[in-house]
Each structure stands twice: as C-alpha cells, then as structure tokens.
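Missing here: one protein chain of the complex. Every other protein chain is in place.
Let's look at subunit A:
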Amino acid sequence: MEFLYASEILLNGLMAGVMYSLVALGFVLIYKASGVFNYAQGVLALFAAMTLVGIMEGRVPFAHLLGAVFGIHVSSFGWTVPGAVAILLTALVMVGVAIAIEKLVLKHLVGQEPIILFMATIGLAWFLEGLGDVMWGADVKVLDVGLPQGISETVETLTNDWLGYGFFIDRLDIWAAMIAAVLVAALVGFSQYTKQGRAMRAVADDHQAALSVGISLQFIWIMVWSIAGFVALVAGIMWGTKSGVQFSLSLIALKALPVLMLGGFTSIPGAIVGGLIIGMGEKLFEYFIGPMVGGATENWFAYVLALIFLVFRPQGLFGERIIERV
C-alpha cells in the first residue's frame, strides 16, 4: 500500500510539474529570442488572467478610477462574453501589450547589456502589477472557462480495479498536461520549421548580425512577446481556475525559476522536463524526508536541487553551453 501511495504522489508530482512548466515556457521563449530573463513573466500571467475575467464578466476597465476622477460610477457593461471569445480577445490584448513593450521599452534598449534589459523587465513587472489592479480591481476573481476540476473518477475506478487502490488525479491537471503537450509541440514546430521561428533564433544568437541580414528586430520582439503573452494567458487560465485570479498568481514565477535552472533557459523541451523533475522530486522529498524535518520542504527542495544543478551543469539539462573567451 505504501508503494502505491508513493506512486500516487509521484504521479501527482508529475502533474504539478506540468503546471510549473507552463509558466517556465514563457521565460524560455523570451530568453531564446533576446537573451533576457523576463522578470515580468509571472505578472504577465496575472495580467492576462485578470483581463480574461474582466472581458468575460463585462467589467468596465478602470471603473474605480473613473469614479474617483470623473464621478462616473459604472462597473459593468451589463453583458457577459463566452469563454472562447474572451480568450481570443485577451490574446489580442496581449499582442497590444507586446507592441507597447517593444515601442516603449525594448526599442530604446537595443544593444544594451542583458542586465539592463533584465532591470527593465523588473520595472515592467511593477508597472503591469499596478496597471492590472487599477484596470480590474484587486479582488479575488473567479475564473471559469469550463475546465473540469476535482478527482477523475475514471482513473480512481480503473486503478482501484487493477491495483486495489484508487489513485487521485485532478481532472484539471490532466487537462493541463494535454494543453502543455499541444503547446510545446506547436512552439517547437514554430521555432524549428517556420521562417519566423528561424529568424527568432537568429536574433537570439546575435542582434546585430540578424539586423545585417535584414531581419526586423522590431517584428521579432513583438512576435516573441506576443507568444510569451499567449503562453502566460494559458498559464494564467490553469492557475486561475485552480485557486482564483489574484496577486499570488504572479508568484508562480518563483516556481518556474528552479525549473529553468534545471531544464536550461534556452530549451522548450527542457522547460517541460525540468518541470516534471521538480514536481516529482519535491513531492517525493516531502513524502519521504518531509516528516523528519517538520514538513513544508517543497519550495526549499526545488531551489536546492536547482543549485546542485548550477554547480555541476550551469547551462541546465538541455541548455546551450556558452563559452566566452576573455
């Protein structure tokens, strides 16, 4: 029975890992294209999820501000928008955000050191965090796009019949795994087999060289940030469905960091494998070792594992090895 329970924990760890990978993917995309660690990726997920709920519920953006400044007290348009349409509209908003980021931030920092761009994304995170609150309010929002939640009775019944122990798997986690698989396949295909994907990789290798062969840096950055915005929207939907859309959603980026250290900052499959290892490892560690040290070891374990990887394989499992000669 203990073995079966440990197997159940392992399976749920893998599922949790998929959820971490969804966030990590956005980081990888931007890092691949620009060599920038996008500190704002978690906030992008929060902003996307808030916008999705706002559109679905027909909320008036900046309603509180309109009331405070102009005395216009209106919080709702009085309509609701179906989930699929709202997701499409939110994706368009994220493209708009990508264009604004390129025009207002990135364009002015071409050729700057990566640390400057990293600091710019810190500023961006603070700005988007405040903008999201002002646009849609700081309350906890319920997100329901029709994804099922709760125990999968099929898995429970099947495992009970076969093994005599009904496994718990959350239906939302199963959906997350399927969505992540589709997303990764699409991103890998795009990156490897399309003209824009190859251009994206060229920009990642060398901005100046890519410009010299006629690749539009402006277009590539807008495209990459738009895709990262869409990935953030997917992550926001999954995490928002799980525990409501609220500020804490932006903190899931902290879960993505050890995943990236493990999988490598430049590998899309690495983000998935890293997520699975972290998810599985932290759950099993908590089960076997947690009780001996007082529990709550999951965050600690993820970072310790990532640090060990940094010592022995700094580029991560699938990352590109960078050799700089001085």
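Going forward, a contact is a pair of C-beta atoms (placed from the backbone, for glycine too) under 8 Å apart; a residue touches a chain by one contact, two chains touch by 3 or more; residues count from 1.
Just so we're on the same page, contacts and distances are computed from a predicted model.
*Asks:* I want to check something: the complex is missing a chain, and I'd like its UniProt protein name from "Chemotaxis protein CheA", "Acetoin utilization protein AcuB", "Extracellular solute-binding protein" or "ABC transporter permease".
*Replies:* "ABC transporter permease"
*Asks:* Can you say which of A:Phe127, A:Phe168, A:Phe190 or A:Phe219 touches the chain missing from this structure?
*Replies:* Only one of A:Phe127, A:Phe168, A:Phe190 or A:Phe219 touches the chain omitted from view, namely A:Phe168.
*Asks:* Which of these touches the unseen chain: A:Arg201, A:Lys242 or A:Arg313?
*Replies:* Considering all chains, including the one not shown, the answer is A:Lys242.
*Asks:* Determine which one of A:Ile116, A:Ile151 or A:Leu307 touches the chain that has been left out.
*Replies:* Selected residue, touching the omitted chain: A:Ile151.
*Asks:* For subunit A, which residues reach the chain that was dropped from this view?
*Replies:* Counting only subunit A, the missing chain is touched by 5, 8-9, 12-13, 15-16, 64, 67, 73, 129, 133, 138-142, 144, 149-151, 168, 170, 239, 242-244, 246-249, 251-252, 255, 283, 286-287, 290, 294-296, 298-300.
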